[in-house]
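Got a structure here, written out as structure tokens. Questions coming.
Just one protein chain is left out here, and the rest sit where they should.
Letters A, B, C and D name the chains as they come in the text, with residue numbers starting at 1 for each one.
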Amino acid sequence: METTALVWIILFPLLGAVGLALGRNRLSPRAIGLIGCSTVGAAFLVVLSSVIQLRSLGPGEALVQTLFTWAKGQGFGLEFGLLGDAISLWWLLVVTGVGFLIHIYAAEYMASDPGVGRFFAEFNYFVFAMSLLVLADNFVGLLIGWASVGLASYLLIGFWNTKPEAAAAAKKAFLLNAIGEVGIILGLAVMFSEFRSWSYAEVFPQVSQASPGILTAIGLLLLVGAVAKSAQLPLFTWLPDAMQGPTPVSALMHAATMVTAGVYLMARAFPIYQASPAALTAVAWVGALTALFGAIVATRQFDIKRVLAYSTMSQLGYMMLGAGVGAYTQSLFHFFTHAFFKALLFLGAGMVAHYLHGEQDIRKMGGLAKKQPFAYWTFLIGVLAIAGAPPFAGFFSKDEILGAVLVQGHVFLWLIGVAVAGLTAYYMVRLFALVFAGDPSHEHGEGHESGAAMKVPVGLLAVLSAVSGLIAVPGVTSVPGNFLEPAFELYGHHVPHAGFGWPVAVVLLVAALGAYAAVKAFGPGGAGRAAAIVTAGAPPKGALANGLYIDDIYQKGIGGLFVGLSLAVGNGLDPYVIDGVVNGIGGLVKRVGQGVRQVHGGYLRRYALTVFAGVAIFLIYFILV
Amino acid sequence: METFLIVAIKSVLLVVILLTVFAHFMLIERKFLGYFQLRLGPNRVGPWGLAQPIADAVKVIIKEDIIPHDADRITYKLAPVVSLFVALAAYASIPVAPPVEIFGRTIELSIVNPNAGILLLLATTSLGVYGITLGGWASQSKYSLLGALRSTAQMISYELALGMSVVGVIILAGSLNLYDIVAAQENIWFIFLNPIGFIIFFISIVAEVNRVPFDLPEAETELVSGYSTEYTGIRFGMFMMAEYVNMLTMSSLATLLYLGGWNGPGFLPPIVWFLLKVVLFLFVFVWLRASLPRLRYDRLMDLGWKVMLPVAIANLVLTAVFVVLF
Amino acid sequence: MSNLTTVDLNFFAVAPLITLAAAGLVVLVLELVLPAERSRPWWYAAGLGGIALALYYVALLWSGPAAGPAASIIGAGLWGRVTNGISVFGGAYVVDRFTLLFSGIVLIAAFCTVLLSTARRDEDMPGYVALVLGAALGMCVLAGAGNFLTLFLGLEILSLNLYVAVAFERHNAAAKEAALKYLILGALATAAMVYGFAFLYGQTGTMSLSGLARGWEADSTVLMKVGLGLVLLGLAFKLALAPFHVWAPDVYQGATAPITAFMSVGTKAAAFAALVRVLLALMPEESPELLLPLWVLAVASMVVGSLSAAVQTNVKRLLAYSGVAHVGYLMMALLGMNHQGVSAGIFYMAAYLFMNIGAFAVVVSLGKNGREGEELSDFTGLFYRRPGLALAMTLFMLSLAGMPPAAGFQGKLYLVFSALGSGAGGAALWLVGALVVTTGISAYAYLRVVTTMFRRSEAQAELADAGHVEAAPAGLVNAGEGGGTGASVAGEGPLSWALTVVVAVAVIGTLYLGVAPQSMLALTRHVLPLP
Amino acid sequence: MTVEILQGYLILSGILFAIGAAGLLLRRSPLVMLMCVEIMLNAANLAFIAFARYWGDMTGQIFTFLVVTVAAAEVAIGLAIIVLLFRHRDAADVDDVNALRG
Partner (left out) sequence: MIAVLWIAGALAVAGALGVVIAKTPVHSVISLVVNILALAALYLSLHAEFMALIQVIIYAGAIMILFLFVIALLTARKDPVERSEGKLEGQRELGIVAAVTGAILMTAVALSAGFGRPVAQEALPSGFGSPAAFGRELLTTHILSFELTAFVLMAAVIGVVVLVGQRKL
């Protein structure tokens, strides 16, 4: 159905971003917060009304809005429009809804920061970009949104731009995401050469006629993008570093919404994946391994936000796993609940850090239960939700995914999923115990309690984390299923479902074991707790605590490889070897660039030789052809 | 083969004649200068000094040949040869009279007669600068170098005006061939049709051959005789020869282009008419030398670029319009 | 006289060229006749007026007879509407919409260049203006060349003028060095290209582009191939395609920014136009392998350009390398030699015109104390000194990086479209792949400039710190927005109106092409007789 | 003109071109480099004139004329630039002129 409302979901945040960027120096922090929140709130209202409108339509119908013709020439044409179907509106509910809550939280959290105007401009810009990504009715629009959220992420991670670590983290995020974008663009290139279009409505119906090889290629290339954006193996290293940004940024982008864009892409392009078993399997395995990896690494982290970052990675792995077995509804449902409880956890962590004047090392915390009762209770709900304790939200969504995995016959993947569930309970309880239980071990003196603007969103999120799972109790309610599945059935895909059964009990049992182990070790008087507190403040040791050194491998190993290559190519590179390896892929690009630079040594005769050699090679080629 | 033989004979003859004429022209010049200055000129060697050229030649040949220590030896030796060779070669394309019949053969009184005679002449004379520049540079002396640079600049500058004025003649005659040009003047000489062109042409050739008032390159009082300062003996003599041969060439060319060549009333044979006109030009050269002071160098360049060249171009345009209209 | 009638002397068709030449002479004469201290505005006025008039004639030729009083003044009835193209002067010059489009691009670039140069204080600026006009003339000639003679002369007119323009700041060692390198290497390329013409002529006996194709019918076509190869690389040199780009970074850095801007846009546009014409004339029907080297050059340019740009600290040099990469992208337009590609190429050139001129305008405007603001450090904290300029620069950088909503993004999009639609299969995918990868790499280079502008310089940071000592949330060190205090660091006066105009034009152009590309695309449709 | 003779001219022209290129690569005096460029242009001219003779077509010669004109202009500008370079150092060695690089 043609509508004119959808565009406002994009326009409201955009107007906010532009207005705030222009007025950031003139407006008071209060006004800035108000504007920033109200635009997102307005967008949320439009989303809500659109959802209601969509529900009134028949199955398979969607809201569409044609905006303009973008490119038109011989052999190609691109109408740019918006598509408000179940998948995108589902996503937008979270983006604008949770986004709205986090905006409110940020209005207080950032109020004293001199850059608050810039912050909200960028924050609004992010919502705009994410909405664009989700609402576009073609892959190019999606890509534009994709790149724009990348830019927003870059800006916000590096928000405190005088901190070198923040700048480095921002750069790393940008570059790793650039790899992902390369994958997507290549995928789109292949797609265009096969289907002559990038519009969803034109590509998907043609999928059945395309060759599986092409589809696999497209699927794998898109997966590269998803892997980078959703911090899956092996392109995850930016996500833990991204926690250098302000906490609301971590909560909104690097937990609740932006990082799930990869899952969105999988869900959006599901006809392609369903037609290519190989690509689908790849998605499932990437997801499962990432879930396992993230969970294992999270057990040894001491920075509160890094624990949550790895946990996010792990949970995103679940979603990818779900998508990889075709259980899109469950995957999207998990995205839904995860947004609530992970945002909750991050905001809670932010309250704790706020209280402790920026301390983020959990070994220096402890005993906060009494000092911050509000944070304590809400965080507890978050922990229970993510750990999968019934009847909290995570229990239902996670079990639905695992159930679907088993139904599809992937026993091994299921076992991994179960193990991850146990580990999740373990590290979350460990975190909770170290932060809130026991005696106050920190020497920060009296902190300051958060205000209402921070507490209200956190409270709301806690409530949502607690109850949102109830909308999809197997056999009782099935809101996500009813809402989403027509969109998937449109192209003939039937989402597998599993009811309650023995597998759920297994999962619960494993999770309980994990939680128990954590309580035992890190509860008041636990051995692990004591050992941890002794090392407080020291940099983490060991392979797990350092993310299996994968980041280092990237920086030193691949960087080193290129140093070797450059040495072979040019001979002026010794200083660079001695200087050592600089920084990640940025350094890599730089180093290769320096190597190429040797060609431009400023010697005219060398230039002439280069040109002449080019001429000679040209001549030989043209003589031989 | 026969053609080759004829050309060879003509070449030898030409060289001999030119060198003889050169020698005696020098004598005459000195005599005339003497009379202009109310003195006698050379009169000791032979009757009226007529054997003076021979004495000079002997002197020049037996004089010590000095090569400066720092000089670039090869170039130093090459320069006067180039000068003389070019000067002699330039005359190759100049006809002195209409073709004559000898032994039943029509023989042209020029060594070569290409269609583009004037162009060949200009091409050859344009090489004359090399001798001067190379000689000045190779001597590794500042007087030589300055003289050579001045000379080069001067010759290049005036070559432009010269070329432009010649184009006027070419337009009038409709041919680049010197015989055709002379033939075109049977009724009226181009000096009357194109007087401005002639004036430019004449001034230019005076400058081209580095004669007073444009003898800046040699300027004894300023540059100790310029590019040839370090040269002695036969090498110096070659430069001198080249200069005087060039004067002959230019006078002949002026005759051919503007004074109707060998055209003249029938009571004298064509070649005599031609020689008379050439001698007239040579006399003017001497006359100028006796009467005019030297120009300042910057004035000379100004004259070349700011007066001669624009006037030459204007003259060219006028001539072209004239030809098109009438 | 009667012979002349055998050649089509259509002077109206070359009115833009005549106008440029006349304007150049007028500028030079004005310098002679006006008193020195008062003539300065007039030089510029004459130069700008000439270019504007030439642009007007281009538009007139495009749209056909105009109506109204203005038309009767310039005798519009004599003007034919150039839809299918006419060749004049015995086929030496082709005036079709393709020529007119590229002339337009070149003239706009020249206009902006002269405007940018008004800030200069040398006394012999008339020479400078005349050089720009001359180079523009050469570029327009090149764009419409119908035979080798015109092509060669166009190329040389533009090159010679630019050699001098590069060396114009004659007391600047860098300028002299740049000019020497440009001249020697340019002459080398010219010699090779002339040789290529000789071979093509040897095989076909004609110099006219339209007659060349017959050479392929001979038994042995080695001369054709080698000739084509040499001509291609001569143009590749002017386009600065790797590895024939070696001169570009040094020359771009050494020349003054306005000239660099003109060179990078104008030369490339003209050489690209010539390349299209040569390929159109010479493309053998069924031998795509002859063009393989071109794709290799394109990929090499993308890689070398973007990698080298990433490590530059001199913005002019960075833009030079970026130009190398962009020419690599531009080559994608030629994959299929069809309407779509040519249209995408022209669009890309137009986009490049605005974003590149804009970027150089910012470099010019940051100049002080006789040197240009070309070092990355000159951009530090620009946002807090001149927010408008910084935002404009951000737009240009994003556009060069190919990000929406700027023109560069649309340009790349159409190039990808045309490459994928060319039917060139593997080559297309390789080129698209290289485009994507190198776009990612070069984005790093451009964003470095952007982040530098948004980072405070130390002086600014101190001021900001003094004003804000309160603890930041989460205790993080921070020096975010300084409210009003940071702005006081700005020490420069307002931009001159000329620079403002150029930056504004560039911003508008970049945004317009990015947001509403349709109008430009419509202009570029079917400008050449192509499949 | 037979094809063999034409080929002779072409080979001669090719050799001259290569010698010019060699000079450009080997010599460090900008003056000599400029001369080497002239050799290359002349080599191309020879090929053109040979082809013009072969085809009996004047266009090749016209092109040569243009090349000579352009070469003259190029030399004038080149020498001006070299004079500028020399003004600040005794000898201009192109290997020393490498402030612009990277």
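Quick note on the criterion: contacts are C-beta pairs under 8 Å (C-beta built on N, C-alpha and C of every residue); 3 or more make two chains touch, one makes a residue touch a chain.
Nothing here was measured: the structure is a model prediction, and the numbers come from that model.
The chain not displayed here makes contact, within the full complex, with A, B, C, D. Check C:Tyr57, C:Tyr93 or C:Phe272 against the missing chain and you find that the one touching it is C:Tyr93. Checked against the full complex, the candidates C:Ala46, C:Leu61 or C:Leu223 give a single residue touching the omitted chain, namely C:Leu223. Where subunit D meets the missing chain, the touching residues are 1-3, 5-23, 25-29, 31-32, 34-36, 38-39, 42, 45-46, 49-50, 52-56, 58-59, 61-62, 64-66, 68-77, 79-84, 86, 90-93, 95-96. Contact between subunit A and the absent chain runs through residues 603, 605-606, 609, 612-613, 615-616, 619-620, 623. Mapped onto subunit B, the interface with the missing chain covers residues 70, 72, 74-75, 78, 114-116, 119-120, 122-124, 126-127, 129-130, 133-134, 136-138, 140, 142, 145, 148-149, 152-153, 156, 159, 176.
What we mean here is this: only the chains that are shown with their structure count from here on.
Between the chain pairs A-C and C-D, more C-beta pairs are in contact across A-C.
Each chain gets a centre from the mean of its Cα atoms; for subunit B and subunit C, those two points are 53 Å apart.
Averaged Cα coordinates give subunit C a centre that lies 28 Å from the centre of subunit D.
Multi-chain contact residues of subunit C (touching two or more other chains): 180-181, 184, 188, 192, 249-250, 311. For subunit B, the set of residues touching two or more other chains is empty.
Interface residues of subunit C, counted against subunit A in their complex, comprise 180-181, 184-185, 188-189, 192, 222, 225-226, 228-230, 232-233, 237, 243-244, 246-247, 249-250, 287, 289-290, 292-293, 304, 307-311, 338-340, 343-344, 403-404, 409-410, 413-414, 416-418, 420-421, 428-429, 432-433, 436-437, 440-441, 443-444, 447, 451, 454-456, 461, 464, 468, 470-484, 487, 517-518, 521, 525. Within the complex formed with subunit A, the subunit D residues making contact are 21, 24-26, 28, 33, 94-95, 97-102.
Those residues of subunit A that touch subunit D in the complex are listed here as 597, 600-605, 608-609, 612.
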